[in-house]
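For reference, the structure is listed below as structure tokens.
Of the protein chains in this complex, one is absent; all others appear in place.
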Amino acid sequence: MKFTTAIQAVATAGAMALMMSTAASAVTLQLHNGGDPGTLDPHKASGDWENRVIGDYIEGLLTESPSAEAIAGQAESWDISEDGTVYTFHLRDGIQWSDGTPVTAGDFVFAFQRLFDPKTAADYAYLQFPILNAEAINSGEITDFNELGVKAIDDKTLEITLNASTPFFLEALTHYTAYPVPRHLVEKLGDEWTKVENIVGNGPYLVKEWLPGSYVRSEKNADYYDAANVQIDEVYYHVLEDQAAALNRYRAGEFDILTDFPADQYQWLQDNMPGQAHVTPFLGIYYYVMNQQEGQVLSDIRIREALSTTIVRDVIGPDILGTGELPAYGWVPPGAANYVENAYHPAWADTPYEERVEHAKDLMTEAGYGPANPLTLQLRYNTNDNHQRIAVALAAMWEPIGIKIELFNAETAVHYDALRAGDFQVGRAGWLMDYNDPSNTLDLLKTGIDQGGTMNWGNNYGRYSNAEFDALMTQASTELDLKARGQLLANAEKIAMDEFAAIPIYWYVSKDVVSPKISGFEENPKNIFRTRWLSKSE
Amino acid sequence: MPGLTGKDQVLTTYANKLASLDAPKGRSLTQDALRRLARNKAAVVSIAILVLIIVTAIVGPYLVPWGYAQVDWSNIRKPPNFEVGHYLGTDQNGRDMLARVLQGTQMSLIVALVATLVSVTIGVVYGAVAGYFGGRVDAIMMRFVDIMYALPYILFVIILVVMFGRNPVLLFIGIGAIEWLTMARIVRGQTLSIKEKEFVEAARAGGVKPFTIIMRHIVPNLTGPVVIYATLTIPEIIIAESFLSYLGLGVQEPQTSLGTLISAGAPVAEVMPWLLLAPALVLVTMLFCLTYIGDGLRDALDPKDR
Partner (left out) sequence: MLAYAFRRVLSAIPIALIAVTACFFILRLAPGGPFDGERALPPTVLANLRAHYNLDQPLIVQYFIYIWRLVQGDLGPSMVIDGFNVSQLIAIGFPFTLTMALTAFVIATVVGLLAGMVASVYQNKWPDYVLVLGVMVGVLIPNFLMAALLQLWFGVYLKWLPAGGWVNGSWMHLVLPVTVLAWPHAGRISRLMRGSMIEVLGSNYVRTARAKGLGERLVVARHAIKPALLPVVSYLGPGLSYLLTGSLAVEQVFGLPGIGKYFVTAALNRDYGVVLGTTILYMFIILALNLIVDLVYAWLDPKVRYS
């Protein structure tokens, strides 16, 4: 034992000396990451900012390829049972945490149990609810964690049982909620394990420093199984929420990659830095919700139709935002996997604008509103330049049909608090898909769940409710045939959209700026580009 | 925020001078003071420009071809174009910048006036009460003012906005309500010396109520400090408002203010300079004028030169 420790110490010292000698030529990636990550704990993370840091220092059973497709990660291979409910993963040989402890199937079992443990209060636990008994454990119905459908057969073999066949499950495993955590450390330190002085990882990079408000810094993990092919030695994930300032720093050569840029500068970027700005379709929808609770004005489908049909969506992306986002008429983003070929497209979308306005005016009259009795609606959005522009544009578009809009903006916390409380009439919302499957956006329109007398509407802020829609969604969740399942989901989409359950505005795009010095960056619909695939030339 | 323009010191110096003189002082803007002000070229020019800006901001919106919330769908984010009447160009929503600058100037002025009025009112009443009643009341009230000076105001304003939402009136009543400290101190000093005067003693002996005495004999003697205070406070509020706008806590759309326009124009200074230049120019000009007017008034009302 002592001997091996000594060898390890020598090896570490040697490695360190090597690192020091190459420090002068170390390649550093300066990545603009947006806001401050709220946490480094994969089970508590909830956004892109955390994902970029966490996904570089921990690796799940599967990981993302340069184009963000699911590929082998800590698991080398896997078998799937005939009925698609049992997955058996075989871990790689020699994988270890950065403190030298081997990564075992037990770490994964522990991690999943921790994820679903109500005490962990993981924001995104629901993403792994396809796993057997996950939901019941997370809600506290089952208290014996051994009933969870994640089992270690031996140190190298992990078996995951699902409730039902789930076509996107392998992809869901690339999500940080499915990452392993170092059991030996978490059991010793509890939540303190993610403090920079304690943290260990099994990914290509290791977090070394976190200066809130400024940056997180990670260094290459020499013990990573693919370390030989990892080009970048050090990554700074910079915090800077002022996008104009971020672009200035990019132009000054201080950042290599921007993960967002001000839309107003898109034309300028194309003219002055051709090829560096990447605007790519992003799996997500920007939409407005309408409060359809009983007694609310917008429970009247005629007014909802008048609102949705009089929005000139073509003008929003190219003119008002300036980045050319494509107009949205349906609910499932184009490019979503496991879906039907021809997307939902309503007939009214092709009628001339004037006709649509006339029709909307008639609808308003039918609903009892007109010049003598105009309708005033309050429109809420969260404080942000782009949201503001769209809100102002919508108000102007609805003026001709006799609707007066009062704009009301508030910071994110207040805005979503109001949406969830049903304290709004029309409100801005958006959804980026967690995994590439139509059910991820369609679930937003499912009727709430009755929980002991109070309805939990989750993310269905408008409280749209249609029994037929719900039935189709349930039916789709157990349908094994992907084609049939896609059709069921498409039928559900049609029902909701024909009833104007919400107002889709545009399909999201991701906006990155990548320096010509960086190679290995591939545009992809998830906008995930792990540092291990990138390289930088001076 | 006390300290923003150093107005505390300016006013305190001024008040000290007032206190060092005997006899009726700080009388309103006498002809004498006006004559001296008229000799100050910078101040006169500043007044002229400021009046011009104010009149334009009030009358202008009726004369320009576009409304400040009106969208011109065929001219989105376009530079100045005289043919279609967008003399200062349009913003990203196709709204006329001239109309918006006029509306923004109006809003900034209103907001500054309301806040100043609130702080003057509170300051005068508080200071007069403390000074008039003196003794323990005075000691406690002034201790409170001392400590209030130690509060980080801008932070409180931010907390207030977070609390009340983006309501300009409420917000600037809030700012006014924490801006009054300097005013209170000076009014108290004035009151302390005036209340010893014979005419006040006589009034008191005649059974006149304290409130009436304060209003009739003390407040009219405060014109000088109040005028100076106001010219120094208005720029402070305008700057504070622009800072809040930068944090996204400004007025509610479609209304706007100079601060909101500038914080929207700053990031696009290169690609759409017309969004930044006009509001920034108006703001800086206005603040320059107010500064010169403040200086001029201080000199003109300087009790030492009488």
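The first chain written gets the first letter, and so on, giving A and B; residue counts start at 1 in each chain.
The working rule: a contact is a pair of C-beta atoms (placed from the backbone, for glycine too) under 8 Å apart; a residue touches a chain by one contact, two chains touch by 3 or more.
Everything quoted here is computed from the prediction, not taken from an experiment.
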| said: Among A:248, A:296 or A:487, exactly one should touch the missing chain; which is it? | reply: A:248
| remark: In the whole complex, of A:211, A:227, A:471 or A:484, the residue touching the missing chain would be A:211
| request: For the chain that's not shown, point to the residue among A:75, A:95, A:186 or A:239 touching it. | output: A:239
| Selected residue (touches chain absent from view) among B:73, B:87, B:133 or B:246 | B:246
| request: Name, in rising order, the residues on chain A that touch the hidden chain in the full complex. | output: 36, 38-41, 44, 46, 118-123, 125-126, 138-140, 191, 194-196, 210-215, 238-242, 244-246, 248-249, 251-254, 410-418, 420, 430, 451, 456-459
| note | Residue positions on chain B contacting the omitted chain are 1-6, 8-10, 12-13, 143-144, 147-156, 158-160, 162-163, 165, 235, 239, 242-243, 246-248, 259, 262-263, 266-267, 269-270, 276, 280, 283-284, 287-288, 291
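What we mean here is this: only the chains that are shown with their structure count from here on.
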| request: Can you check how far apart chain A and chain B are, centre to centre, with Cα atoms defining each centre and the answer in Å? | output: 47
| remark: Per the touch rule, the chain B residues reaching chain A in their complex are 69-71, 73, 76-77, 92-95, 162, 165-166, 248-249, 252-254, 264, 266-268, 270-272
| message | Show me the residue ranges of chain A that touch chain B in the complex, using the header's touch definition. | response | 242-244, 262, 264-265, 267-268, 315, 319-322, 383-385, 388-389, 391-393, 395-396, 407-411, 414
